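Complex shown without one protein chain; remaining protein chains in place.
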Amino acid sequence: MSCGNGQNMSFLEANARQRANWLVDEGSFTELLDPQDRMTSPHLPALGEAVSFDDGVVTGVGRIGTRPVFVISQEGRFIGGAVGEVHGAKMVGIFRLALEAYEAAAEKHPDDLDAYRPVVVISFETGGVRLHEANAGLLAHAEVMDLIQDTKGKLPVISLIGSKVGCFGGMGFVAAATDAIIMSPQGRLGLTGPEVIEQEMGKEEFDASDKSLISRTTGGKHKYIMQDCNILVEDKVADFRRALCELLSKPYEEICSCRRIGSYELVKEQMNLVALAAELNPGDAKDVWRYYGNEHPEQLPELETAEFLSVVHRRPKEVH
Amino acid sequence: MALQHLEFSYAGTPGAAIPMEWFHSGVVGSGDMEVLLTRREQQGRVTVKVCTPVRGFDQVWDKVLARFVQESGCGDLELEINDNNATPFIVSLRLKQALQEARGGEPA
Amino acid sequence: MESMIGHGRDAISMIVDPGSFAENWVGAAQMPEGYGPGAVVGTASLNGRPVTILANDAQAVNPRFPVVYFGVIGMEEAYKMASAVYESILADRDKPVGEKRPLLLIVDTPGNGPGKVEEIFGMNKATGAYQLALAEARKAGHAVIAMVIGRAISGAFLCHGLQADHILALPKECGTMIHVMPLTSISRITKMDIERLEELSQESPVFAAGVDFFYRLGGVEEIVPAPEGMRDALARHVELVEALKREGHYEQTGPWSRGALGAERGGRTTRPEVLRRMAEEFAAVSSSYLA
Partner (left out) sequence: MQETQQRQWDTLRQDTAQRLAAAEEITGPGKLVRAKDVVKLLEAVIRPGDKINLEGNNQKQADFLAERLCRVDPEKIHGLHLVQSAIALDSHTKLFEKGIAEKIDFSYSGAQAGKLAQAVQEGKVKLGDIHTYLELFGRYFIDLVPRVALVAAYQADKDGNLYTGSNTEDTPVIVEATKFKQGIVIAQVNEVVDHLPRVDIPGDWVDFVVQSPRPFYLEPLFTRDPALITDAQILRAMMAIKGIYAEYGVQTVNHGIGFDTAAIELLLPTYGEELGLKGKICTSFALNPHPTLIPAIESGWVKNIHCFGGELGMEEYVKARPDVFFVGPDGSPRSNRTYAQIAGHYAVDLFIGGTLQIDEDGNSSTATASRIAGFGGAPNMGCDPHGRRHASEAWLKCGAESGMAAFTLGGMPRGKRLVVQLQETFREKMAPGFVERLDAWELKEKAGLALPPVMIYGDDLTHIVTEEGIAYLHKCRSLEERRAAIRAVAGYTKVGLKADPEETRALRADGIVKTPEDLGIDPARANRSLLAAKNVRDLVKWSGGLYQPPGKFKNW
């Protein structure tokens, strides 16, 4: 229910509901299970934790052109965007509806499916499982992974990562499992959070308070170099939307070629990368950037996005 | 330890209902809150439900809400607030912003 | 009762036909020796039928990735397991459902590789890749059954376990641990005393640590009372799952089925309500989106 259109707003500073509304065509978004449904967590009250009418995730459907866009937009300010029972079920619900919509579209538009093919867009902002309802969150993660596999060959799932909390924990592999990933340099993607790495390896090896190190390890620019992020955009709602629209204008097969995992071929490519990890044993992501031909890796973080994109050397992809 | 539910009711201004049936605003971040405004025909009364983890501030809520209802001139309204340690200043600010938007004004 | 923690290899011997386990061989492929040593993969037979084994070896240490030991699933381990799954699919791609080799997951893992190099190269992809492979195998008609013999902790359980059709577990008396975080840590973070949390976990199984709570949530299909029973239980669940799949009842297997099972056992009771209302609300507006 946000008024106005904030295309010029920073994606990083936009809240989940604003992102959901502004990513799709103006005025086309219908929130499903909106705040009026008052679907709050049944588990947080007993633990004395504040509840939210949307349980930290905005779900709904909008349009980009003729295509229905099923949106999941997480709110990092509510318990770090963590996934509990309701939050998880809402994610699952969106996938189920998108898959049903695909069946309908496939039946109705067999010859022109790409124009009507539904898409799932996830604007991630989460650390993964919500501790207060951890078991439910865990089971929901598994359901989402199962459903992502169901979408293969049917409809694209696109990740947008550029919000404050980033995308960590179990949601880190959910994002990896989607078809394409769009990030801003401010976006963060990983599995293990910095504090846990510090705890495991010691402050000398990994100082979790060093934000620059975290950016180099998990940030949009690094993930772009590694081909773990497909499209790198400025931190603007409009830039995320433009990248999303451009991507969706491509044939489905081309979108699928953005994937990094999800087939034996891709796993073999990743295994070559792991062999390189063992060989290089980098002390810092900069060592890897240099390996891929960036002569002055220390300068890459300083560059504005456009300049970065024009000079950066990325990991060559093996599977196309 | 569990969450607290508080309820308040104020005279409000008859005939000052918001144009839409309901309106939602805010994010339940730490130190912040969300509010759901619902139009209710109740002789101008403004009823408020607060769900909060903080204890011992019932009187403060009452004062903040009473002042908001009086100063804003709202009426025939139900407010449902999910609070997460918002200070009285933030509560007042968020309520004003929400009402301003619900009345069709520009977001604050 | 004796704990099976750290005894992934022993568990394999207790489960499969004696002497039948050919480590590193899956279908036509052989995994390189010493690769991903924390993961044990290979082919064995169960009652004469070939099965793919995917297990953790908590005794192994990965010399290339120092955070990978004590059953941790690192990048090599996860991709090795994913490869074994894809090889299984390939080997049986022409066989009908019911004849495709079952995949048995023997679970005893405390986590995914929590290191700097892992994050630089993308540990999230490795665990994601393995999960997608398992889901693909499941949907291709393979029966995928997980047997939790020791630790099934948080993300590592998602990686290796929660994508199975059915999940079985030894009881807590065997030292089995299924959780995201122990109650003591939850107590520290939520600042609630442990007694109160224990009391609350009796009312609601959603945050408590332990096999029994996962059972109530539908996260564990069956608790196998003792290690000796693992072999028969696994064989029985392979049959159950295959029967369901032969009749096309895929929704009664895998992660989705655990939703229904949980609701039945009084676990996640709000989930079905969420799904129902979302479907209802979408139905009301769908005509304007599905042109």
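Per-chain numbering from 1; labels A, B and C assigned in written order.
The criterion applied here is as follows: a residue touches a chain if its C-beta (ideal position, glycine included) is under 8 Å from a C-beta of that chain, and two chains touch if they have at least 3 such contacts.
This is a predicted model, so every value here is computed, not measured.
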{"item": "Among the chains presented, those that the missing one touches", "value": "A, B"}
{"item": "Hidden-chain contact residue, picked from the options B:Pro14, B:Gly31 or B:Gly104", "value": "B:Gly31"}
{"item": "Residues of chain A (touch criterion as defined above) contacting the omitted chain", "value": "10, 13, 185-186, 207, 209-215, 219, 221, 301-302"}
{"item": "Positions on chain B contacted by the hidden chain, ascending", "value": "30-31, 54, 57, 59-60, 63-64, 85, 87-90, 93, 96-97, 100, 108"}
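In the analysis below, only the chains that are shown with their structure count from here on.
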{"item": "Chain closest to the middle [Cα centroid of all protein chains]", "value": "A"}
{"item": "Approximate Å spacing (C-alpha centroids) for the pair chain A, chain B", "value": "34"}
{"item": "Centroid distance [mean C-alpha coordinates] between chain C and chain B, Å", "value": "46"}
{"item": "Residues within chain C bordering two or more other chains", "value": "192"}
{"item": "Multi-chain contact residues (two or more partners), chain B", "value": "1"}
{"item": "Interfacial residue positions of chain B with respect to chain A in the complex", "value": "1-3, 22-25, 27-30, 32, 34, 36, 38, 51-53, 80, 82-85, 101, 106-107"}
{"item": "Complex contact set, residues of chain C against chain A", "value": "64-65, 67, 75-76, 79, 82-83, 86-87, 90, 112-129, 131-133, 135-136, 139, 154-155, 157-159, 162-163, 179-181, 186, 189-190, 192, 200, 203-208, 213-214, 217-219, 254-256, 258-259, 262, 267-271, 273-275, 277-279, 281-282, 285-286, 289-291"}
{"item": "Contact footprint of chain C on chain A as seen in their complex", "value": "30, 32-33, 37, 39, 41-43, 46-49, 59, 61, 63, 66, 68, 84-86, 88-90, 92-94, 96-97, 101, 104-105, 108, 116, 128-129, 131-143, 145-146, 148-150, 152, 169-170, 172-177, 189-192, 196-197, 200-201, 205-206, 217-218, 222-223, 226, 228, 260-264, 266-268, 270-271, 273-274, 276-278, 281-282, 285, 288"}
